[in-house]
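Worksheet: the structure to be examined is printed underneath.
Here the complex is missing a single protein chain, while all its other protein chains stay put.
We call the chains A, B, C and D, going by the order they appear; numbering starts again at 1 in every chain.
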Amino acid sequence: MAQSFSYPSDKTGLPPGSLVHVGRMPAEAGRVTLISFNEDHAAEHPVASINDIDRHRAAGTNLWIHCEGLDLIEFLGAVGLRFAIHPLVLEDILNTHQRPKFEVDEDYLFIVLKTLRCDQSMAVHHEQISLVVFGDVLFTFREQTDELFDALRQRLTAPKGRLRSLGTDYLACMLMDTVVDNYFTVADTIEEAIEAAETTLLDRPQPATFAAIQQLKRELIFIRKAVMPLREMLLAIQRSDSPIIQDRTQPYFRDVFDHVLRVIDTIDAYRDLLNGVLDIYLSSVSNRMNEIMKVLTVFATIFIPLTFIAGVYGMNFDYMPELRWRWSYPILWGLFLLIPAILLTLFRKKRWL
Amino acid sequence: MAQSFSYPSDKTGLPPGSLVHVGRMPAEAGRVTLISFNEDHAAEHPVASINDIDRHRAAGTNLWIHCEGLDLIEFLGAVGLRFAIHPLVLEDILNTHQRPKFEVDEDYLFIVLKTLRCDQSMAVHHEQISLVVFGDVLFTFREQTDELFDALRQRLTAPKGRLRSLGTDYLACMLMDTVVDNYFTVADTIEEAIEAAETTLLDRPQPATFAAIQQLKRELIFIRKAVMPLREMLLAIQRSDSPIIQDRTQPYFRDVFDHVLRVIDTIDAYRDLLNGVLDIYLSSVSNRMNEIMKVLTVFATIFIPLTFIAGVYGMNFDYMPELRWRWSYPILWGLFLLIPAILLTLFRKKRWL
Amino acid sequence: MAQSFSYPSDKTGLPPGSLVHVGRMPAEAGRVTLISFNEDHAAEHPVASINDIDRHRAAGTNLWIHCEGLDLIEFLGAVGLRFAIHPLVLEDILNTHQRPKFEVDEDYLFIVLKTLRCDQSMAVHHEQISLVVFGDVLFTFREQTDELFDALRQRLTAPKGRLRSLGTDYLACMLMDTVVDNYFTVADTIEEAIEAAETTLLDRPQPATFAAIQQLKRELIFIRKAVMPLREMLLAIQRSDSPIIQDRTQPYFRDVFDHVLRVIDTIDAYRDLLNGVLDIYLSSVSNRMNEIMKVLTVFATIFIPLTFIAGVYGMNFDYMPELRWRWSYPILWGLFLLIPAILLTLFRKKRWL
Amino acid sequence: MAQSFSYPSDKTGLPPGSLVHVGRMPAEAGRVTLISFNEDHAAEHPVASINDIDRHRAAGTNLWIHCEGLDLIEFLGAVGLRFAIHPLVLEDILNTHQRPKFEVDEDYLFIVLKTLRCDQSMAVHHEQISLVVFGDVLFTFREQTDELFDALRQRLTAPKGRLRSLGTDYLACMLMDTVVDNYFTVADTIEEAIEAAETTLLDRPQPATFAAIQQLKRELIFIRKAVMPLREMLLAIQRSDSPIIQDRTQPYFRDVFDHVLRVIDTIDAYRDLLNGVLDIYLSSVSNRMNEIMKVLTVFATIFIPLTFIAGVYGMNFDYMPELRWRWSYPILWGLFLLIPAILLTLFRKKRWL
Partner (left out) sequence: MAQSFSYPSDKTGLPPGSLVHVGRMPAEAGRVTLISFNEDHAAEHPVASINDIDRHRAAGTNLWIHCEGLDLIEFLGAVGLRFAIHPLVLEDILNTHQRPKFEVDEDYLFIVLKTLRCDQSMAVHHEQISLVVFGDVLFTFREQTDELFDALRQRLTAPKGRLRSLGTDYLACMLMDTVVDNYFTVADTIEEAIEAAETTLLDRPQPATFAAIQQLKRELIFIRKAVMPLREMLLAIQRSDSPIIQDRTQPYFRDVFDHVLRVIDTIDAYRDLLNGVLDIYLSSVSNRMNEIMKVLTVFATIFIPLTFIAGVYGMNFDYMPELRWRWSYPILWGLFLLIPAILLTLFRKKRWL
């Protein structure tokens, strides 16, 4: 099993709100980057301590604070205190086994997402991304460091774009959009794998391909589990009356919602496809069985009577007049040819051949 | 796979609202036609630039602007500016992988539909049609050029009809009606294919027919995916309080809604039918297997004992008194006839024959 | 396929509201009957033209106008004009491929129902019945002429009954009740067919019975499709605040609703039953297969070793001392009896016999 | 089929509200008992006519009128008139093919329930119980006479208990509680039958047990159909604002509701269990098939080559040098032992043995 469907229960007994990282420990150390931006300018700074954030806060300026690697427990604690984030939220950020969810607090929104990545062996890996959205500050927390948000970062720091002028809610929406668009990439990989499996099956049905298809089905269950809660979540965002989400951002959330619906449609279609492929496989297996049985039956039913006849004239009775006749043997050979001919005609008539 | 269930993710990383055409590039160049109509007259004009539209706008006159071929990105951009259409809507028009949907803006309605077409090999192709409905202007955007809306165009330009007197909302409703009626044509083709497959199966079950039925099942999944969102969409239209949809047009939308329900009923019935056909196929395959096994068993069980007996009297022991007896051989022949007779009677009693 | 699951799409391109009859053309010409009734009297009159209706309208008198055969397009057009019925309603009456539905207009209610009839070959046929209910006039439109409503007509013209005193809404309710009660008759026929199929299957499983059960399943899909919309429809009637439906009639509609729920329960139970019967069939088929294989295996495994031994002593080697021994042959016969005895004991122990 | 899933349609054509008993005619004649009770006393009286009821009505006294046997049509008619019960309710009482339901009238509540009884052959029988609950009178109508409510009757007539002090609504609730508790008894019987079937299956899979399990599945369908409507019914009772149901009785209805949920959970769990048992059966059948095939294959593949070799040296060619050699025969016996040894090793390696 490439991924665990259960979640560790190491925290049983601990009080909720304890800041302990539950999940895979990332290899590299954590890193925090801050991008301050408004309509006029945008600049990226590394962040070493909570004070670096304070220094950049200013009226009319938005901050995107991007934390990679979840071993920054101390830093997170400081952020939690300074920004008055609920201990349970901090705990959810560190425990990377959350369901995707959306929570509205008085001062901020809390959003949990899952990114998906498909490796060469078609195993799907997921990573948790947590967003805490204040009116002028957006925190993102990731387990790993990769190039997923690089395009977005470039658009933000590039000269004047919509991204810079629309605030933290729009930026959060764009982050979600990037994550959801990424699902389509995974879906494409899955589709190619399905087509490959299908071709192999029709060409040469093998148990290994059967197992590969079962593996794909399992991956789909896994992806569906990550994507399904997004539907409710985006509905909740659209219905939310939090002042942090501005009216002009709502169409973009609706757009992400449409994408999520399309991903779900696609996954469901894949599942149906896979079931069809499995049916074809099973049917072709039972068909081969039939073929094999037919050959066996034709051989056996043709030769069994002939062998019997040969056996009869191999008997050693003193009184077997046919044995003495001149034409017995040639006539018998005629019979040896006639019987199969009759049986084959019969089988052909029954459409066995 | 005739169609892709996934959608390209080429746009990952681009800002939403970028006007890039995502979909199949149509072979021919785009073409824009404008039909200005009111109760008294109707006239069709080609449109070369946005100014041509301005020239025909007049109080008491409705415009239907029909754009075929989605390589008119520049033109679309101009339309978007002049008519204040949201960038996300323009993007959705160009990205032809939308789900069918209905969106209400202050000034216009945005409707996305899918037309279906069934080619000779029973593969179903779809095309996206986008409608932007203003109070006095209706835009339609299509990927391809064909005769689907020709009947409607003729009714519009023909002397005085209801179509001309009822406004752009009624025209939009009729366009949807045409698209939905077209689904019935596709459904008819599918039904014929099901019946053909059924006849072939009952006559001579073959793996190829099995694959054909699986293909039909897949097409049904595909059609269902295109049609299902129409149900919600038409419910939303009926519940919408947009001033663009007039009260007297609502019964016609309800009519389209009824048609959509009927299409869905029909598709669901087809799916059940196909499952029944597959069950019959699998049962008939397993039945043939039984038949083959029965023949093999009858032949083997009859001849195996006889061959054994013949083998016994082919042994070369010095002391085998039967070999010397006068009537041994005829008696044995009697046995060779008696044993099969007994076995056949037994099998008949067990209803194997 | 006795019935078509799809509906003709001959009307594609025609404007909605065009009065063209879509459906099976009835053999006989149409006929219109009018029954005028109030608490005191009831009389039946034939109707030749729309004027005959006008002549019988009077305060305190209700009219039931029963139209059989849908080739009365001209008459229907006249009715539509005189009674201000919406063109789409007229179209739905003529196009007999409607889903059952209930629509409330300001002046009238429009109800579409399906009657079911089961012929000898267990094929289910359906017919559309449309009701247009005004405060004092009830129109019924049928495709065919049969005795379905005769009992109701007799109760209406019989001396003083509740039917006459309660108005057109109660009469419409009774018409629906008659149609729904008729579903039970069809359900009874299906149940008998299921029981017959079950008995045949347990007695002598045959592919033909399998096909018959599949046919029954298909009929159930068909019936369900006709009955299911009635549930929503009757809920809508109960929730409707149209003044045409009087409070005292509501309990009777609730009664019809209960009957519809019972029909649906019954159909669902039948479907489960049929699936159980199919499972039994498939299991018994695979069981027969097992039986056949067992017999083959027993025969083959018993005689194959014996035949081998006989073959050994049929060899012609010069040096085979056993051939010369006095007791070889009897001992061998002992072996020929012992080996089967051992094998049979073994098989019995393994519970193969 | 022990029970009919359909309901007779003998009443088709009759006006609703006609008092005709539809159902099994009970063997014994009907009997009516009246228990008058209040906090201070309770007394049981037989009832011969409607006047006996009138005589016992008194302020501060509640009546429970228990009617067993539904051939009391005349009595029921008199009750209907005296207590102003709607004709449709009277009809539903007599027609014992109702779905369980709850109806609120201005003056009374109407409740229909089904009791279940499981006979020795595991067939489930049901009986309809109708309750008409007035503020001070409770009518119960049953088809049969048995001891189901005897415990309740004893508690009512026993010295001072909660049952006597809480009114007709509480009594009705207790009657429902008794009926629902009875479902658990039936469920226990089913569970025992499932366990028995399971043991038999694992011990010695047989078609008869398969049929028995299918029968149990059918019974579960039947029970579910009787129990499911109780859920909605009890929800409706809890939401109802009828003055007949007092606030202090609501917790008891909620209690019955909990029991119903538990029964439904239990039935669903049984269904899953049965499906698991069937899967085990089918898998064990296919396993036996495999076993049989393996034995056949081992025997056949071992002896077929040996028989061939024996056949070779049984040929009568003049020139067959081996026949003359001294060690041919012993060497061949070596071969006859070696070949099986090799094959058996091979099969063991392939894990066939």
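Please note the rule applied: a contact is a pair of C-beta atoms (placed from the backbone, for glycine too) under 8 Å apart; a residue touches a chain by one contact, two chains touch by 3 or more.
This one's a predicted model, so the numbers in the text were calculated from it and none came from an experiment.
The hidden chain makes contact, of the residues A:196, A:310 or A:344, with A:310.
Contact with the undisplayed chain is limited, among A:236, A:289 or A:337, to A:289. Contact with the chain not shown here comes from a single listed residue; of A:38, A:240 or A:328, that residue is A:328. The chain not displayed touches subunit A at residues 1, 4-9, 11-13, 15-17, 86, 88, 97-99, 101, 103, 204, 207, 210-211, 214, 217-218, 221-222, 225, 278, 282, 285-286, 288-289, 291-293, 295-296, 299-300, 303-304, 306-307, 310-311, 313-316, 320, 322-326, 328-329, 332, 336.
On the side of subunit D, touch with the chain left out of the figure occurs at residues 151-152, 155, 161-163, 174, 177-178, 181-182, 184-185, 187-188, 191, 195, 251-252, 254-255, 258, 261-262, 265-266, 269-270, 272-273, 276, 279-280, 283-284, 286-287, 289-290, 293-294, 296-297, 300-301, 304-305, 307-308, 311-312, 314-320, 350-352.
Here is the rule we use: only the chains that are shown with their structure count from here on.
The chains other than subunit C, linked only through touching, come apart as A, B | D. Contact with subunit B and subunit D alike is made by C. In this structure subunit A contacts its sequence twin subunit B using mostly different residue numbers, the overlap staying below half. We define each chain's centre as the mean of its Cα atoms; on that basis subunit A and subunit C are separated by 42 Å. If you average the CA atoms of subunit A and of subunit B, the two centres end up 26 Å from each other. Multi-chain contact residues of subunit D (touching two or more other chains) are listed as 314. Shown here, the protein chains touch in a chain-like sequence that does not close on itself.
Of all possible chain pairings, those that touch are A-B, B-C, C-D.
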